[in-house]
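Below: the structure, in structure tokens.
Removed: one protein chain of the complex. Kept in place: all other protein chains.
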Amino acid sequence: MESLDVVTLGETMVLFGSSDHASLEYANTMQKQIGGAESNVAIGLARLGHSSGWISKLGDDPFGKYVHKFIRGEGVDTRGVTYTKQAPTGIFFKEKLSADHVNVYYYRHQSAASLMEPVDLPDSYISSAKILHITGITPALSESCQDAIFHAIHLAKEAGRTVVFDPNIRYKLWGNKEEAKQVLNQIAELADIILPGVDEAAFLTGETDYEKAAEALKTHKGQTVVVKLGEEGAYYTSAESSGIVPGIPVKNVVDPVGAGDGFAAGVISGVLDEVSLEEAVERGNAVGAFVVQMNGDVEGVPTRVQLQSFIDSGERLSDVER
Amino acid sequence: MESLDVVTLGETMVLFGSSDHASLEYANTMQKQIGGAESNVAIGLARLGHSSGWISKLGDDPFGKYVHKFIRGEGVDTRGVTYTKQAPTGIFFKEKLSADHVNVYYYRHQSAASLMEPVDLPDSYISSAKILHITGITPALSESCQDAIFHAIHLAKEAGRTVVFDPNIRYKLWGNKEEAKQVLNQIAELADIILPGVDEAAFLTGETDYEKAAEALKTHKGQTVVVKLGEEGAYYTSAESSGIVPGIPVKNVVDPVGAGDGFAAGVISGVLDEVSLEEAVERGNAVGAFVVQMNGDVEGVPTRVQLQSFIDSGERLSDVER
Amino acid sequence: MESLDVVTLGETMVLFGSSDHASLEYANTMQKQIGGAESNVAIGLARLGHSSGWISKLGDDPFGKYVHKFIRGEGVDTRGVTYTKQAPTGIFFKEKLSADHVNVYYYRHQSAASLMEPVDLPDSYISSAKILHITGITPALSESCQDAIFHAIHLAKEAGRTVVFDPNIRYKLWGNKEEAKQVLNQIAELADIILPGVDEAAFLTGETDYEKAAEALKTHKGQTVVVKLGEEGAYYTSAESSGIVPGIPVKNVVDPVGAGDGFAAGVISGVLDEVSLEEAVERGNAVGAFVVQMNGDVEGVPTRVQLQSFIDSGERLSDVER
Amino acid sequence: MESLDVVTLGETMVLFGSSDHASLEYANTMQKQIGGAESNVAIGLARLGHSSGWISKLGDDPFGKYVHKFIRGEGVDTRGVTYTKQAPTGIFFKEKLSADHVNVYYYRHQSAASLMEPVDLPDSYISSAKILHITGITPALSESCQDAIFHAIHLAKEAGRTVVFDPNIRYKLWGNKEEAKQVLNQIAELADIILPGVDEAAFLTGETDYEKAAEALKTHKGQTVVVKLGEEGAYYTSAESSGIVPGIPVKNVVDPVGAGDGFAAGVISGVLDEVSLEEAVERGNAVGAFVVQMNGDVEGVPTRVQLQSFIDSGERLSDVER
Amino acid sequence: MESLDVVTLGETMVLFGSSDHASLEYANTMQKQIGGAESNVAIGLARLGHSSGWISKLGDDPFGKYVHKFIRGEGVDTRGVTYTKQAPTGIFFKEKLSADHVNVYYYRHQSAASLMEPVDLPDSYISSAKILHITGITPALSESCQDAIFHAIHLAKEAGRTVVFDPNIRYKLWGNKEEAKQVLNQIAELADIILPGVDEAAFLTGETDYEKAAEALKTHKGQTVVVKLGEEGAYYTSAESSGIVPGIPVKNVVDPVGAGDGFAAGVISGVLDEVSLEEAVERGNAVGAFVVQMNGDVEGVPTRVQLQSFIDSGERLSDVER
Partner (left out) sequence: MESLDVVTLGETMVLFGSSDHASLEYANTMQKQIGGAESNVAIGLARLGHSSGWISKLGDDPFGKYVHKFIRGEGVDTRGVTYTKQAPTGIFFKEKLSADHVNVYYYRHQSAASLMEPVDLPDSYISSAKILHITGITPALSESCQDAIFHAIHLAKEAGRTVVFDPNIRYKLWGNKEEAKQVLNQIAELADIILPGVDEAAFLTGETDYEKAAEALKTHKGQTVVVKLGEEGAYYTSAESSGIVPGIPVKNVVDPVGAGDGFAAGVISGVLDEVSLEEAVERGNAVGAFVVQMNGDVEGVPTRVQLQSFIDSGERLSDVER
């Protein structure tokens, strides 16, 4: 197998949203899409011109095939995908009652992805990739998923690769907040680059000040922490430098979902291109700004050309696209 | 509480079907409906003018409310419905690849209904109803559901009520065929009226001849067995009489699903009206014939007036409806 | 029959709205819903945990059955519903050209509901309910409907029940404004609680000052008047107390229709719970604020738990629902 | 005004059909179309290359404008259309439960078209057209419509024009069958060409034999009667000739509605072209055969070129169209 | 042929827009409409009560018939339309990624309309109309279209008619900006009334000051120039008068497309009614303000009664329409 720039692993589900009523109780018609943080990052990286791979376990059913084909269609390598007849592909429903009142209903308990275990992982596929990207969602899915995450980290570290960790804390999936905190901190210790939101950093460290929280997350030299501050941008700190990259103001936030994944894709893209940490964070901000301007988690991710033009000029490439 | 003619208990799920592609893999849009054998019977009986009640446990979510309101809207008493925050309302997807190639994908494992247990049952509600209707689906959902079924039977028998049992065997839900056979036979022994399909009668008794199978199912005096023979009609046998009621030829079978539930509703209606067993079976055939002529499990169930006119004249009441 | 907390009577129609073009002239596809002030109140009360009944006459057609089942599904008692073959269920079309330019096209002239007459009313059903709710729409439908309203009021007053009157003036339905004024004032005199909008109070009394108008509406002791002041809230006055309850600011008014019905449901709920008049009006404001935040007349009506939490904290129960 | 080949008058309504459920009770979505016998004939004639005009009264509402624009778009002259604010445009709903079980629900009582009266008719517009086409639907709508029909006939006969009468008996619209019979026979006496179905001929004359019935309808010399015999074709009789034109076998009857109107358009087209009566009836059969092969009342009406090719070769012009 | 108030000629295409996703890449469903500047003007004029005709060449295909019937349905004379089997009707797709990011994808290269040539034009039809309206789009379609435009202008001028020219510059259609400038200036010289946008005036004349640009466009006496200034209104200048008519503030701009065509229709309507130039421009502003308040290019064009009421009172005629 050719080696890839980035490999990620996690669950992607089929997402159903209503097209006629806000409330799922009264809605008659639902539209099929996909939803998954790690595949968002992989798709974002592919669109930015990097080679990315997504590892997961899917149900041997039409929804599993749909998820697989959608992600492969986006140019992501899916040789690390396995199928199981033991469990169905996870699905969820999204109910947008108003701009700031969104409910989500999961049917992912004991889903195919939750059966993922270390033995499912393609070892050399992971160890040969430059970067391993993981999120805090996967270890919350099941014990075997937790084992798989630690196994993947182990493979990457053994091979001297960079591990990027986005905590993405989903309290609902973790039975117990203490367990969440303990496991995620354990992963953070092993990661090279940590990308928490400001609330997540506080939860993991107990420090509400983001600078202090970032310091607390750096448990050993060589670690980089980037704390996402919402509209205010992001704070980064590493052995070499630290500072704030201000957020890019967006006139019309159409759909905030996927912004964090776009941010991760942008930062990782910068790391792969070996730009400075500050520039990588700028790139993260820029991709996030693109994503929130369109519906869908991945529809707004820019191509490399669009991104560069946006960073340079602050404007979308309308001349090119029209 | 007022006492009802019939009480039934079981799981009703939200059913999603595709409206644009046959294959769920390529379908973009899904339509929401409901699906559940026991609620079909309860709705059928309500439309035929009897008072019926449906007992179940639903998730405290929009889908639970939708199922509840749909069934209540049809005139079925739902005071026996409880909600749980522990599990979601079950859902399933239906994929109709061709007329005789339909796949079903369930998301009902550990659903709200599977958490039903004896303590959820409203004792006097059940014991005061003239008839208790149960199917072989419910005991296959979980151990607690199995306990609930036996508890319900116990309540009914204690109060001297009639127990109607439709085996409705779903091998997929039963881990083990032997267990299915044993449990369902145990229920059959306790039932007063048993409504197996011809294959089900053979599975339960080992007798492929339906007359012999029917005899074998009658484990004590006073039991009635009606074996559904598909297009050929139904064979009935009781202490008093036995015979065949020929099927009603239907030109256009639009949707065969729900025919068995319509049959059960018709037979029970006859029992409530104290007509002869033969006439009750005729009524079952007639309701089944109505149901298969329209899409949807319950859309085709006739009203009492429509049914009577159909039995009398063999024609649908088009003069009245046009 | 068990007696109910509240009984109301009126017309509910099938409502068709366009889903693809603003203008009905160019629209190709229409969505079916229901619309009716009195059933909105009945549904709102059911959701708030009270027992409510809705009386009406429907056409013996699919639309009549749809209206009936929708309202019954919502948990409203519909034993007082009758059907007629003499006239169809009323329907109307809604055309939303822009946020503040909505046209409505009625096909309700000589509808089934307009044939309602005193003899259709279930006397003891009305006289045994704690509260009778009526609106000014029903007497505008036909003379026999007007007779039915006065008959219902008579039944309630004879039995010592509380009559709540929401003028809901529809000039289009009244041929003649003078007649409207005279009939509605006659009803107001008989009512115990009157819930006019500020313009309606002015129309009925000729007083543009809402305090004066409220006084003018109180034609005998023991009457309560609550004047709805839009965003400013509501002014209430009774023999015991009077004052203003300020409106609850709503960031995003998604659909203002149904706010008045929600207000009525909230006030009646408070009366049933025997809270102070001020608190009842607060409850009315709160329900109205919920309703305008979602599309649909009844989709936004809160449950009791949601309402209490909102009144206590000023926030929607997102933690519970997410 | 230029004079036209044919003028017709009658009601065209907006037709709503369900696109997701057979039953209107459970259908969520409806599609807008138009439906009207006389406009079908006018459109058919326009497509066959004749100049045709349609006279009607529409509501001054979006549905009236839609009907007007649809018919004008098809190339029919609509200068004879008037609008009223007194009544809405008629609408109806179509429920296709199965191939042979279709229900129709009208909202046309006191519709705009029913207000049509003699004074609305553009006198010279009618008297200058070569042919006046009328149906038995219009006189059933209201007394003023009946007056309008007799006025139109009077204008045409005064000017020496040909009157074509299609009885199109709708018992539901006629309160009283006797009245229907009497009025329609009165019109038949005044008509030059009468186009009844076989059942209609029997109803009007009391003769079940179609030849005898046709003779009975010919109350004076110079009248032509064509009796439609369904799949068997049509029987024609005039002073000069009589005979049967056999029906054209159609493999797939997709939608039988509109066949009679297509037949009328074909016969009238032949009369305008002064072909023999037999050939005119052949043309009627051919147009009817086209219409039933496509959904919609008018979608299948052929152009002149398509029709000629079909009559010549018995085949649709697929080479041309593909 | 009767002579018309206005005749225009140009291409109208079928327009497809997505109804489920913003991005055409991910959209599954598209809605059919029409789009064309010249037909917008013709429809606008018809709605304002003038007689207008639209000349074009369409493909002999379903889309050509659709375009024809839509425009004829709106009351526009279409006797000048021809069909060709040589090329298809043009179509285009519209992608609205966000409020200010709209992409358009044309399939109009070598479309039927681009084959229009002088010989297709109905000479007396054009020369007998009071006004000839042309846009700068048509000469950009092909050389034969350019010839047709000059031929049409020639016919009108010969007959002493008024030529109204809206530059409507589409750089994408012109291979070469210099050619665009040269051809459009040549047309402007022949026109009596020129209606450029402020940017167009600058492009054509090289003058960024709109007053100077307007002067530069007036190459001979008797010419009128009206420069559209967006929200600020319009500047007009003729031999008799000049000045600014301020724009009409619109709260909710729903869809800005079609505003320029509405403006042209309003100005031409004023010219036909022989009001002052200032009043004609006011009318243009008013029609434009209507159009942008509704989706669709022509849906918002007012009727004469609505327009007059709006000009008089500044308010839409809601009382009349509700």
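Going by the order they are written in, the chains are A, B, C, D and E; count residues from 1 in each one.
Heads up, the rule we're going with is that a contact is a pair of C-beta atoms (placed from the backbone, for glycine too) under 8 Å apart; a residue touches a chain by one contact, two chains touch by 3 or more.
Computed from a predicted model, the values in this text were never measured in an experiment.
J.: Among the options E:Q31, E:S128 or E:Q308, which residue touches the chain absent from this view?
T.: Reading the full complex, the residue touching the unseen chain is E:Q31.
J.: Thinking of the whole complex, not just what is shown, which of A:E25, A:E38 or A:E74 touches the missing chain?
T.: Among A:E25, A:E38 or A:E74, only A:E74 touches the chain that is not shown.
J.: Could you please point out the subunit A residues that touch the chain left off the display?
T.: So the residues of subunit A touching the unseen chain are 68-75.
J.: Please give every residue of subunit E in contact with the chain that is not shown.
T.: Within subunit E, the residues that touch the unshown chain are 16, 19, 23-32, 61-63, 65-66, 69, 88, 91, 95, 103, 105-107, 109-110.
J.: Which residues does subunit B use to touch the chain missing from this display?
T.: Counting over the whole complex, subunit B touches the hidden chain at residues 20-23, 25-26, 97-99, 101, 103-104, 172.
In this text, only the chains that are shown with their structure count from here on.
J.: Please identify each chain that touches subunit A as well as subunit D.
T.: B, C, E
J.: Of all the chains, which has the CA centre nearest the overall CA centre?
T.: C
J.: Are the two sides of the subunit D and subunit E contact the same residues or different ones, given that same means over half of the numbers occur on both copies?
T.: The interface is built from the same residue numbers on each side, given that over half of them are used by both copies.
J.: Report the inter-centroid distance (CA atoms only) between subunit B and subunit E in whole Å.
T.: Inter-chain centre distance comes to 64 Å.
J.: Between subunit A and subunit C, what distance separates the C-alpha centroids? Give it in angstrom.
T.: 48
J.: Give the residues of subunit E touching no fewer than two other chains, as numbers and ranges.
T.: Within subunit E, the residues that touch at least two other chains are 20.
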